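Note that this complex is displayed minus one protein chain, with the remaining chains in position.
When the chains are written out, they are named A, B, C, D and E in that same order, and each has its own residue count from 1.
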Amino acid sequence: MSDPFYRPVSGFDLPRFAGVPTFMRLPHVPLDDPRIREVAIGIIGAPWDGGTTNRPGPRHGPRQLRDLSTMIRAANGATGVRPFDMVNCADLGDVGPNPADVADSLERFTRYFRRVRDAGIVPLTAGGDHLCTLPILRALAADGPIGMIHFDSHTDLFHSYFDGCRYTHGTPFRRAVEEGLLDPKRVVMIGIRGTTYDTEDRDFARSVGIRVIPIEEYFRRGVADVMVEAREIAGTGPTYVSYDIDFVDPAFAPGTGTPEVGGPNSFEALQVVRALDGVNIIGADLVEVSPPFDPSGATAWLGVSIMFELLCVMAPRVAARRATS
Amino acid sequence: MSDPFYRPVSGFDLPRFAGVPTFMRLPHVPLDDPRIREVAIGIIGAPWDGGTTNRPGPRHGPRQLRDLSTMIRAANGATGVRPFDMVNCADLGDVGPNPADVADSLERFTRYFRRVRDAGIVPLTAGGDHLCTLPILRALAADGPIGMIHFDSHTDLFHSYFDGCRYTHGTPFRRAVEEGLLDPKRVVMIGIRGTTYDTEDRDFARSVGIRVIPIEEYFRRGVADVMVEAREIAGTGPTYVSYDIDFVDPAFAPGTGTPEVGGPNSFEALQVVRALDGVNIIGADLVEVSPPFDPSGATAWLGVSIMFELLCVMAPRVAARRATS
Amino acid sequence: MSDPFYRPVSGFDLPRFAGVPTFMRLPHVPLDDPRIREVAIGIIGAPWDGGTTNRPGPRHGPRQLRDLSTMIRAANGATGVRPFDMVNCADLGDVGPNPADVADSLERFTRYFRRVRDAGIVPLTAGGDHLCTLPILRALAADGPIGMIHFDSHTDLFHSYFDGCRYTHGTPFRRAVEEGLLDPKRVVMIGIRGTTYDTEDRDFARSVGIRVIPIEEYFRRGVADVMVEAREIAGTGPTYVSYDIDFVDPAFAPGTGTPEVGGPNSFEALQVVRALDGVNIIGADLVEVSPPFDPSGATAWLGVSIMFELLCVMAPRVAARRATS
Amino acid sequence: MSDPFYRPVSGFDLPRFAGVPTFMRLPHVPLDDPRIREVAIGIIGAPWDGGTTNRPGPRHGPRQLRDLSTMIRAANGATGVRPFDMVNCADLGDVGPNPADVADSLERFTRYFRRVRDAGIVPLTAGGDHLCTLPILRALAADGPIGMIHFDSHTDLFHSYFDGCRYTHGTPFRRAVEEGLLDPKRVVMIGIRGTTYDTEDRDFARSVGIRVIPIEEYFRRGVADVMVEAREIAGTGPTYVSYDIDFVDPAFAPGTGTPEVGGPNSFEALQVVRALDGVNIIGADLVEVSPPFDPSGATAWLGVSIMFELLCVMAPRVAARRATS
Amino acid sequence: MSDPFYRPVSGFDLPRFAGVPTFMRLPHVPLDDPRIREVAIGIIGAPWDGGTTNRPGPRHGPRQLRDLSTMIRAANGATGVRPFDMVNCADLGDVGPNPADVADSLERFTRYFRRVRDAGIVPLTAGGDHLCTLPILRALAADGPIGMIHFDSHTDLFHSYFDGCRYTHGTPFRRAVEEGLLDPKRVVMIGIRGTTYDTEDRDFARSVGIRVIPIEEYFRRGVADVMVEAREIAGTGPTYVSYDIDFVDPAFAPGTGTPEVGGPNSFEALQVVRALDGVNIIGADLVEVSPPFDPSGATAWLGVSIMFELLCVMAPRVAARRATS
Partner (left out) sequence: MSDPFYRPVSGFDLPRFAGVPTFMRLPHVPLDDPRIREVAIGIIGAPWDGGTTNRPGPRHGPRQLRDLSTMIRAANGATGVRPFDMVNCADLGDVGPNPADVADSLERFTRYFRRVRDAGIVPLTAGGDHLCTLPILRALAADGPIGMIHFDSHTDLFHSYFDGCRYTHGTPFRRAVEEGLLDPKRVVMIGIRGTTYDTEDRDFARSVGIRVIPIEEYFRRGVADVMVEAREIAGTGPTYVSYDIDFVDPAFAPGTGTPEVGGPNSFEALQVVRALDGVNIIGADLVEVSPPFDPSGATAWLGVSIMFELLCVMAPRVAARRATS
């Protein structure tokens, strides 16, 4: 059971439009706060889009996600899970980037997430563009390569852009494999679609054993069947879940920089997360929400709805792990 | 057959962007107009959001719905029904609220809808937030409790908010059951989803016999099967239809205050209404369209498309009733 | 194989937000450029909405489509087709309308597309409202009536508007049949829905043998089955493909003047084009994208995604034809 | 004194967001209504933009102007004038255009405004683009040329566009002078600015004696001095006032098709109208409000504020004329 | 000198888009936090619009003002004042309303601001609609009537709306005078304009001695001269400053519910506050910022710029008072 200090403010008490907006109306507990040792799951903003090759904006994502997250309530209507009752969840604030220096930002993020990991906190990160995931993996895979379930319309496995630029939001997982952070045999990428430059990313995936499930196969087989395979690929080892909002069709998630039409709807966007129940998740993220392309916040609302579903599959595992340790 | 006075202006004659905008380009016949006695179905605006606990806006709904309704034509392309030819339909104008006093507004609305009922007019109301439905039920259920088919992502069955506040858009049907306006055994709620505070609303539903069909069940069974059950629950008695636009997925209906992702698409949004054919409808509404959250009017366009479908299932019954009386 | 001059600028070299925006980052080769003889497929803007009876805007379509088309890459992720490698594709620029004179614009367009045809170029046109298709058909059907596969929510087969006005975006195909440009037996219209004035358009379709597939039938049968019939109707003769963006549900394509709710999603919007593989396409268009109703460009992004799919079914045929001639 | 029937609905009684929106919440009295003979000033919508050479939208102007006009109250805060108390004012509805035929629309408008004039009604018209003013002048100048005070950033005195097209929103006053509708010696154009094609329009103005006051002179001399001259030019004869919203700087009036930066602010936008006090106004208009370029309605709000100021200088004269006739 | 704990986070250290958004990046110190006793000036959100008679939205004001306030830096560029160095400033969070009950909200607010006053904190409140000021005055004027300098386009002195409704955003100062909270001889209202219902509010002002400076007089005399008079009226006694954002022209502040065109520009919007230097300010507010009418946040940005100027005239006085007590 969680400490009542870590229960969200209820909309029955304080209207949802009121109050300083923290993630899901949880208490704000920065890393240097003494209470940080009580926290089991930390929700963290990663306001950075230094890796974005086309339309920027995800640096503004965490603030809008916090704003919309005030509409999340205490329990999952579909599964009944009440994550905030199970373990102490908190808003850890944002990790600070250097918006004018990619290498420096990668360093800052890696250091920050190492501190999170060392504090025994399971991070749920709100991006930021997809390059944010690389320093998170550098921190979480300190003891060896981990598995990953990756929802996206792109593989993000490219070698480089712009005549040799190796760190963009199209390359994080190429780097992560090269750096030994991911075990490619335990990586599955779901929802891939859109026009392509060439087959270099898919060739690389094949050569190292990453399983790519294109959207046509996804629709043909259905969510349940695809997710059975995804769980098998991830297995029982430590697994990271990376969810790019552009996995979802742009009608449901317009606020993103590289949308690809022909994706899943919002019901499936939640279903795929619910199907992660039982996976050994050691961290997760929701990235590429870009407020400038969605002033109304519809994408952020879907984003935090997905983050809540992630919490609902993470919390029981974290609670169980804590109970046995 | 209807009086030609009650036929909408055709877009073949006057372009759809021209003219003072009334609902579906029908004549404006206020309650104190002598012609009011000719009217069989009255379309009424309820511009009020005094019950809104989070994001206001539905007070502007009727005006935007009127604007977009000028794109509705004379016949239903799917069913062939021509409601305006069957019975006299008119725009009755708006019922006037007191935007700074909830209790006074409830009184004003109840009085207004009693006059509508006393004039023998079947009301199709454009909200307004969902609290608007309570005074309508107070007027229509004067002779005893009625049934209700309710499309929504929320049950609106909560007891109270904010330390005892009993009249909000989250409580109308709790009040309606308590006041004996609804026969809970003849009430069905379809599409329920989203995060929840607790199970207090569902517990109440169960305790009085209201049937709640969550979205997961809805998708599993399909529209046709769900609607067979809905019609059975409503039976042959007088039935009200209340349609909250947030029943539909927010990609299709972004302009609403409490959206819940993972809902039906716009094709199903119409299908469920077509499946009401044969139900003994004595009034209906379409509520929670909130223009500030949808400047483009897409939500209002879906809203009036649904209202037209409602008209198409109401008109034949009303015509038949009038023919036999 | 195409000349390297006709390969799009890659986003790996020049970021997608940079450069003068041409369709798909192809070279701009106007009709009076000497290189025009090298071009096999010409992408052409038709910035005109003189036939629009309600909400104008498609005159701004080509510019926004060019802008968003810079996000298209070199290959089709689903089919692997690389159209720009197969035949020389170019942006031919825009055909110039007279925005204050419908008859003069029709003349200008007809003359322009005759020059395109005489240059042996297969046109892929970006509208513009649907009246733009009439002068294209006048140019392409110079040797006799042709077939047409038509995706739309409306038949555009009406006789006239506003007391005798025969040239609007609701009448092009009535005119085209009357003028002998289309062989009605080889015409199929898919996705028809929405409220209707009367049955005059459908009666006409039936009387001349045009096959109309309403959206209800489309959903019941599914894409694959419907498209088998469509290909049979078109047969092996020369066929035009006209794609009105309002075929797609307005949640996916909000930026259009006469949206009808209850349409296909964006995945199906692409699937129906892929199913055209093998059809003898002599020209195609994507019309009714209206930027004022979609400032974010989401509709244009879907529009150019569809245009790319059209290219992918056109290019192999054009390449084969060229190889044998 | 006016008939109480012609008093606007008060916001103290019915909230401003409620009710079918008519101009300034006045009664809707179409030309064929028997009460039309009681009306002294008729507010008329001219929803047409057939003359627009670049960005369309003014066809939607009247509806948005009606919507925003519901925020106008009964009296002028600066001058104390209460126009609705002085003479019977009514919303006459819209004159119906043919959106696909410029010549036909000009005919329809001319006929309509002749009926208005024959009914002894002084028209205050809400455009529509500036070509709308030509048929109004044709109707009002039936007895001989009249004067005009014209606020605009463009002269609208061009000869023709697009290789001979004589009827666009850039040509109405060239036509009006040629047709003998305007007495050029009694015409003044205020606020002219922006880049120019050539000096053809200014040369014409000079050749016929129209006085053009560019914005630089306007700012140097100030509103009071400029308006003294304007009143002198108009003299005591019958005078039309034509107000193009693009007279005002686009920061204050973004919703228009051909904005020119560097114009007057909104305070001066009202002041110039107040300075018309005493001019023998026989009709007036406010044109070029284009809702697609201003979804928030800020431009329409300024537009109806200007229309109310126009009413406040028109009503006393009309009342005096009626009292003496 | 202030405690370093109360210095804002610098944009040189953490980018302005990062971090949980508090007012001006100050620490969040709720009333029940032990550190509250250290706070001299408390910035408070009042997210409520229960008094709004037309277009709601100010309930969302505090959150958007917080968001934009992250762009405020440490010093006033024009005056050199560094308020955060002078006294301890903090974000006290929001006072919680009951959005469905006006009377209950007034109670809640009055209680809250009494606690603020009892803690010796000078409140700078971000509204909310203008009715929010009434409970603030009830708390601050506990020892007797105070003076007020009021920037607004409306007097907010009306008696009642909607047939007897006494508590709306058009009535707070009528109530405040009646309740003895304001000394009308020490009240000045600046910038009044727009259309009016009648002269009831002005008659009341005159009858009790409130000085009203209409916008025409304001522009004629200039800011400096008007503010000399304002300071004289306020005198040396305790004075409240109430700043309605609709004082400013809607081109500069579009996001508000009852805009009136013809107001001051943004430079004057700041100048009038700077001219308050030396006034004995015991509290201030900035109200009526309505995010739904300004998604881009331009109005909130002006609003927090004004709030910062208010801080810059409040801080020296508060520092001096503290030094001598």
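Everything below uses one rule, namely that contacts are C-beta pairs under 8 Å (C-beta built on N, C-alpha and C of every residue); 3 or more make two chains touch, one makes a residue touch a chain.
Just so we're clear, the structure is a prediction, and the values are computed from it rather than from any experiment.
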item	value
Shown chains touched by the chain that is not drawn here	A, C, D, E
Hidden partner chain, touching residue among D:8, D:250, D:283 or D:297	D:250
Touch with the omitted chain, as defined above, among A:2, A:22 or A:52	A:52
Touch list for subunit A against the chain that is not drawn	49-57, 59-60, 98-102, 104, 161-163, 165, 167-168, 292-293
Residues from subunit E at the interface with the omitted partner, ascending	10-13, 15-17, 71-78, 249, 251-252, 265-267, 269-270, 296, 298, 301-302, 305, 308
Missing-chain contacts mapped onto subunit C	13-15, 17-22, 28, 45, 47, 59-60, 62-63, 66-67, 91, 93-94, 96-97, 99, 295-296
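Rule of thumb we're sticking to: only the chains that are shown with their structure count from here on.
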item	value
Co-neighbours of subunit D and subunit B - touch as defined	C, E
Chain at maximum distance from subunit E, centres defined as averaged CA atoms	C
Equivalent-chain rotation between subunit B and subunit A, CA atoms, steps of 5 degrees	120
Comparison of C-D and D-E by number of C-beta pairs in contact, larger one	D-E
Centroid distance [mean C-alpha coordinates] between subunit C and subunit B, Å	39
Shared interface positions of subunit D, touching two or more other chains	13, 15, 17, 59-60, 99, 296
Category of the chain touch graph - line, ring, star, complete, other	other
Chain pairs in mutual contact under the definition given at the outset	A-B, A-C, A-E, B-C, B-D, B-E, C-D, D-E
